[in-house]
Structure formats: structure tokens, C-alpha cells
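Just one protein chain is left out here, and the rest sit where they should.
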Amino acid sequence: MSTVAGIIRALNSGVKHLAVKRFTLRYPEQKLKFVGDGFQFDPQTGIGIAGLKGRHILFHDKCTGCQLCAIACEGIAEAIAMVKVNNTWKHNKKAIMPQIDYGKCVFCGLCVDACPFYALYMTNDYELSSFTKEALIYTPGQLAVKPKVAQDVEIKIDNRGATHG
Amino acid sequence: MSTIAPEFRLSRFIASLTDLIFWILVLFTLVGLPIVMIVLFYIELPVINGELLTPYLALTWLADPSRTLPIIKSLLYTDFFRIAAFPGFGFAALLASAIIFIERKFLAKMQLRVGPLYCGKVEGILQLMSDGLKLLSKEIIIPAKADKPIFWAAPLLFIGTAAALVSLIPVAPGWVVADIDVGILAVFAVIGFFPIITVLSSWASNSKFPFIGGIRALHQMISFEIPLILSLLGIVILTGTLNLTEIVESQQHYWWIIFMPIGAIVFFITLLAELERIPFDLPEAESEIVAGWLTEFSGMMYGLVQLGSYVKLYAFAALFTILFLGGWNGPMVWPPFPEEIITEGITMGPITVKIPGLPLLDQEMLNATLWFVIKTVVVIMVILLPRGVFPRIRIDLLLHTGWYKLIGLAFVNIFIALALLYAGVLGPGGLIQ
Amino acid sequence: MTTQLPPGMQLEKVDERIMTLNVGPQHPGSGHMRLIIKVDGDHIVSCDPDPGYVHRGEEKMTEYRNYIQNIPHLERPVIHDSCNILYPYCLAVEELLGIEVPERAKYIRVIASELNRCVYTLYWLGIYGIFLGHSTMFMWPMGDRELLIDLLEALSGARVTHAYFVPGGVRNDTPSNFEEKCLRHVNYFEKRLKEYEDIFYQNPVLKQRTEGTGILSRMDAIRLGTTGSVLRSAGVDFDIRKKEPYDVYENLDFQSQVLKEGDSYARSRVPYLDMLESCRIIKDALKKMPKSGSVRTKLKPNPKGGNNEAYRRVESGRGSLGMYVVSDSKPEPYRVKISVGSFRNMICMPYLLKGEKLGNMPAVYWSLNYWPVEADR
Partner (left out) sequence: MVSKKKTNAKPSETVKEESHPVTEESHPVTEESHPVTEESHPVTEESQPEVAKKEESTLVPEPTFEKSIASRIVSKFGTKTVIGFIKPNRIRINTKKEDILDVASYIRDELNFDHAESVSGVDYPESKEIEVVYHLGSYSDPQLAKQILTLATRLPREDVPNPGKDSTRMSSLRDIFYSVEFHERECFEMLGVYFEGHPDNRRLLLPEDWADVPPLRKDFRIKGRVA
């Protein structure tokens, strides 16, 4: 008898969920909203600021070309290479800046931790796919561009279940 | 960089088109025309309005719309139409594809998903079509050491047997492909083919996982066929007939499920097992034996087996409807055909069109079909429901269920039927007629 | 056959009745590993696990990278339990380098690791569901997992490979209103977990299927050195969070979940009960967490350990996860041995599967809480 009761309970549980809100995020139309503007790091305190670890952003006016990000990455993904940039800055005599290969990057953000000059942060942009491997290598000029993101969907929880909307 | 298609030349394109047209014409004259002639020679053509319908006359519907409907009507009553289209395979395949769509959306809803969404704009209604196209375009891979003729034949045999099962189902009064006196026995005979096909195909594929799956299917189907037959004996005892149409007609006032709920439950469970639906999908248990006896099928061969299994699902649901839920019986809800269209014709502005052949199908038949489809779809939904709720059962538990519990319950059902018969309540000469 | 066989290999005697099945590495019922199963009819005669298809040499890799650079690749064996696999490493390195962790960081670590345990267990439960042919139990945990992944993403900035723990604390502080969001999600998650009962755990078909299969007795569980849910389902009350509390677990209010039966059903139920317990821990930790404070101790540049060694273990989703770190006077560790629960539970497979029916193979195999990638490291 308990078997029959269990079967009925299971069927009931299944049927009940026909009325629960669907959870699926319809991705290309909806995009999840993230906290903040991406992962950042404050070298003064040694503590990061929470945010999505997406593509990097490089501030040319702060980067000194000290290669610390490249050294940090060398043991991890070997994604960062230092390349020459055309214009010279007062604080960057050698005119070298990081160039990031997103085909190799694992988005751990330890390069951001390594940067002592507030020059390298991460952003909310995670849609980096391309048709060629070469297009995944972001030059310092590309890294300086602030990405445009339109992410507005959050998980909402109410009596009829959780849903993205 | 990948290579792009070679340079486009219009002349070559036109040449290829003319080439194609040439070959089509050649094939049509050499093969198509003789076939048409032979068919026309042997087919007995109907008589419409006192004239024999020759191909010449058949083509006159293009010029005279009033001839169209009688021709269509005469076609509706040919055997070919019954086998291929309405109560036969076409109807079943259409319903089967609808079932697949319903199943996916229904299951998705239960699992808090969306299901097919993008294909066909409206909730992914064309998903099945795209799946079919995908399967058609896929390569068919045959294992190297397979027994090729049997392996090739297995999907065709499977879908053919499923269609044979469909041909025994009466959908509306008079609308059945094969109205035979031993209907239920014929059903059992056709069902008996499925394990043979399964074992043949699994043996022919010469692979371990299909072999285990085939053996499991054999075990499962054979051990569940006995309760399947026994569960229907009650109805046969009470109606005194094996003809499915007569069984439906015996349920004009009450359904057999009211008197034989145990039989209905046993039949439903065995039906799940025969259909290899969850929780009895052991022959296709993917986490144990990859895909069971379907492992080596690829491309459209797999598609045919899937289509066959859904046609089979429809046939079993229809059988349940016929035997326990009163078939096509139901209150008249179909609106009668408007009289003024027959008498006065359709007036569109200055033109009045008189269509003498209307109505094509009578109200009773449409109403019966409607009720039949509604009941069948409800049964199908109930068959689909366990897939979202239950896990797969184990083989020893399955056989235990089949041999011990279901056969016992089926005998209980037979005793109930006999008691009702001898008490004079039901059956020939009973109190309730 | 006259050809000389290589040493260590021998020809197998073929029995006509016995059929050898290769379950994996490309089989829907196995992970990235192979079970060489011999069946007599439907009964398994012997089972020989053959892992190593995803061996990546994590232990060798650690010898070439310094203590910080080891973090991203050490979490790769179990990316959806990445906080827990970094936890013992951080504890061991902290012990070696003598780093003190701030109080708030300890609480954040506990919350993150409990969230991550739920994320892992839901993934595992989903696979368990689909292994038993219960497709709803595949979809529900995968959907509800999203709630917790969302929390972890807000916390660490990545959805699965968090790289969040470092020796000395955590990488960043919690974002604003994280506590409130966490509480809301965890409360809803707890409600959802209770709905799994009717459809899965109390489902009579499932109970018939898994109860009494693959029974591991208490003595065998101890003798085979199993760990985690396998051990606790066999009646041994051994939860490292209770027995050897690390960070702030001794301050938190929770029970270790123990069942006595030792069959597949009990083994699959202990992680579920653990998840409910994790919800309790998270809520308690959110209550007791200091509201402000540092979350990371600054490390010395290029930290070096002395000639020392440390073995620290935590309770991960799959049981005890130990890291044996040997350091010398270099910035890189001299040797890191990762002792994982999956590898330790693998020894049960030939033991439990022998004599079982083939249909029980997925139920027993996956109830061992085995993650092939982690076992191969």
C-alpha cells in the first residue's frame, strides 16, 4: 500500500510542477546581470573588489610596462605577452604593454592581482568568440576599449518558483 | 582558411538544370508512364454520376469544380486511401509526430525547462521536421561484420509491423482498414512480431550492447504478453466477440473501465512495458547498455525505428481507448453541416457557388473521430507522464512484476468478469444491455 | 601462439559464457574512465576499473609553479567543486608559511565551500538521476544549481573555476547585499530540495531499484579506507568538518549525516542530507560572520617555505580531500600529493560490483560519489 501511496505522491509532485515557473534563461535575448563592473584589485589593501572576471581592460595612462602581469601569467596560462605600442608615455619609456591571447587565458584574474598601478582590470564582457584564433589575441589598443554590455536579467524568486526575468 | 565553393558560372548552372530536366523526363517516360498505365489498367475505377471515372474524366475537375468533390469522395472510400491516409498509416504518423511534440513540451514543462523553442517561431512547432531532415541527411553507418540484409530490413519491418497494428484500429464507425472478426487475436498476433524483429536486428548488428538489449527486449515482451492477453479476456467474455468494432459498439452506455478497473490497470502497465517506455525502457537503458538494441542504428534507420515506436504508441493508446474507454462513443458535439450551403450555395458578392457534393464527411463520423482523438490523446498523456516521474526499473523486478503480480491481477479481473456474467448482470442476456 | 608477449601481459582464457563489456571511456554510463566488466548473462563476474584517461599530471605541474600560480590549475580536477579542492592546499600552505587568516575570510571561505559543495552535489545528483533513467532528476538539480552558481559568481567573479581561495584568505570581499541575496537563494534552494523527496528519494520504483544493492558493510568501509558519503552511509560517523574542524567549523551549528544501511540508496541519500545541512551551515555562518574586516593577509613577496611539510584535509563533496605539501627553500613546492576521495573510493568498485546485476552497475558506480577527473588528477 505504501508503494501505491508513494507512486501517487511522485505523480502528484510531477504534475504539480507543470504550473511552476520555468527557470530557463533565454540567453541571446536575455543576459544575466552581474555585480559591479568586473573584478578589480586594490594593491594598497591587497584585496580585490568583487565582479565578473571577463575580458580585461587596460588603462594606457597607468600602465608602466613593468611586465608583472606577464610574469604572473607565465606559470598559469602564458596568455600575456608584452608588445611595443606606438605612442610613448612618460611613465612607460620602453613603450611595452600587455597583449592578451584569449585563446589561452583562463580568466583567473591573477594578473589583475599582480598589477600595482591600477592599470589592468577585468570587465563584464564575456562574449569573445571569433572565427579565427588570431582574432582572439587582443592588442593593447583593443584592451583599452571599454566594452558595451547590456545585461539586465536577474533571478527572481516568488511563490511560483524562481525564474529569470 | 577553409576553401570556399569554386567559382560560379551561370552557363554551367543552366547546363546542370537542363541535364536534370532531361533525366527526369527520361525516367518518367521509361519508368513512370508504364507504372501509371499498369496501375490504371488494374485498378477498378469508381463510377461517379453514372460515368466510369477514367483518367481523362478524373482530370476534368480542373475545368469543372462541381466534379471535384465526387471524385474526392470516391477516393475517400478506396482501400488505398484507408491504408495510406485516414484510419491507416498517415493519420497514425501525423498523430505520432504530434505526440512527439507534445511529449517534449510536456516533459519540459514538468522539468522546468522550455523545450523546443526556436524552430518554427511558435514554441518550436517545426522542431520535429528539422529533426527529421537532420536524420535524413545523416550518414547511415553499418557495422562491418553485421548481417547486412537483416540489419537493413529491421527498421522497415518494425515500422511495417507498427502500421499493421494501426490497420486494425477502428477510428469511427465503418472507418477501419481491416475490420476482421478476430480483431483482438490479430492484435496479439501482430504484437508478437515485435520481439522477433528486435532480436533479429540486435543479432544482425553483431555488437554486444545491442545483443544484451535485444535479449532484454525479448524477455520483457514475452513475459508481458501473457498478462496483456489475460487482461483483455474479461472484455471478450462479457462482450462475446473478438471484433474491435463490436466491442466499441457494446460500450454505448457504459465503459468497460467502470466494471474492470483492474484489467485496465494491468493492460496499462503491460502497455508501458510493450512500448519500452520509462519505467520499463530496459531494452534501451542508456546508462547500462548504451542505447540497447538501437545502438548501431544511425541516420534515417534510427528515425524509422523511432517513428515506428511512436506509431506503436498511438496504436496501443487507441487500443486502450477502444477496449476500456468506449472508443468513439460520446455525446454529439460536432456542429451539423450548415444546410444553407447545400441548398443555397456560398454567396460571395455577386457570385454564388453551388457545391452539390457537400458535405464530404458526415457529422456522425467527424464527431466519432473527434471523441476518439480526444480520448487517445488523454491516454497518450497518461502514458507520457511516467517518463518524468519514475526511474528505470531493474530487469529482475520487471520480470517479477510481470510473472507474479500482473498475471495474478489479470486472473482476478477474469474472475470479476465471470462473476458478472454468471450473476446475469452483464454480458449476453444480462440485466444491463 | 608462439609470439613472445611483453612482460606483465598474459593471454586471457576465454570462457564461452562470459562476455566482456567495456563500459567507457565512451559510454553514457561512465565518466572519463573505463570499467572492464565481465558479465555472465546479466550478472557481473568481475569488474576492473581503469582510470587515467584524463590524467593531467597536476602533481608534477605544481613543482614548476610558485604557491600562488598553482591556484588556477589545482582547481581543474574538479571545476565544479573548485573551492573545496583549493581549501586543503591553502590550509597546508598557510601552515607551511605561517600565515594567519582574518576571521571574516574564514567565514567567507566556509560559505563559499558549502555553496560549492551543493553545486557539486547537485551536479552529481543530476547524473545519478539520469543514470537511473530519471530525466526529471537530471533537469531539476541542474536548474537549481544555477541559483548557487549565481551566488558564487557574484562572490568570486567566475561561474565554475573560481580561483577564489588563496593562502592567506580569499581574493576579494563579498559584494554589497550579498548576505541578503545569499539568504534568499539558500532559503528557496532549501525549499526546492525538499521537493526532491517525493519525486526521487521516496519514489518506490527508485527505492526498489537501489535499496539493498551494492551493500558495503561498516567493517569493509573502514578496511577499504573509503571516505565521505560512502563511509558515512555505512554507519561510520566520520565527517572531517566535525572531527578535525578547520577554519570556523567548530563555531557553527550542524550535524554530520550518517546512515546505517550502506547500500546504494543510503550512499545516494547522504549527499542529499549533506546539502540540507550545508544550507544550515551557510545560514548560521551568515549570522555569525563579522560584518567588516580584512579578508586577506598580505603575503610576503614570493613566499618561500622552509624544509617542512604539511598534510591538511577537508571534507569535500566527495569526502576527505587531503593535500600533502612538502616545501624546500624555493618559491615552488617541492612535492604536492593530492589525496582525493574519488581515488580512495574507487577501490570499492571491483568489490561492490562483483555479483551485482548489470542493471545495478550505474546505480552502484555513481553512488560511490566518484569523479573520474579528480581521481586521475
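What to note about this one:
The first chain written gets the first letter, and so on, giving A, B and C; residue counts start at 1 in each chain.
In this text, contacts are C-beta pairs under 8 Å (C-beta built on N, C-alpha and C of every residue); 3 or more make two chains touch, one makes a residue touch a chain.
Keep in mind the model is a prediction, meaning the values are calculated, not measured.
Of the listed positions C:Y120, C:W140, C:Y249 or C:F343, the one in contact with the omitted chain in the full complex is C:F343. In the full complex, chain C makes contact with the omitted chain through residues 8, 51-52, 55, 57, 59-61, 63-66, 68-69, 97-100, 221-226, 231, 236, 238, 243-244, 298-303, 309-311, 313, 320, 322, 324, 326, 330-332, 334-335, 337, 339, 343-344, 346-347, 376-377.
Keep this in mind: only the chains that are shown with their structure count from here on.
Core chain by CA centroid proximity to the global CA centroid: C. Ranked by distance of CA centroids from chain C, the top chain is B. Two chain pairs, A-C and A-B, are compared here, and A-C has more C-beta pairs in contact (counted per touch definition above). In terms of their C-alpha centroids, the spacing between chain B and chain C amounts to 48 Å. Each chain gets one centre point, the mean of its Cα atoms, and the points for chain A and chain C are 26 Å apart. For this pair, chain A with chain B, the centres built from the Cα atoms lie 51 Å apart.
Shared interface positions of chain B, i.e. residues touching 2 or more other chains, are given as 110-113, 388-390.
In chain A, the positions touching at least two other chains are 10, 13-14, 17, 23-24. By the touch rule above, chain A contacts chain B in their complex via residues 10-11, 13-15, 17-18, 20-24, 26, 161.
Residues of chain A that touch chain C in their complex: 2-3, 6-7, 9-10, 12-14, 17, 23-25, 32, 34-36, 38-39, 41, 45-53, 72, 75-77, 106-110, 113, 122, 155, 157, 162. Across the complex, chain C meets chain B through its residues 19, 21, 27-29, 39, 42, 129-140, 143, 199-200, 203, 205-206, 208-209, 357-362.
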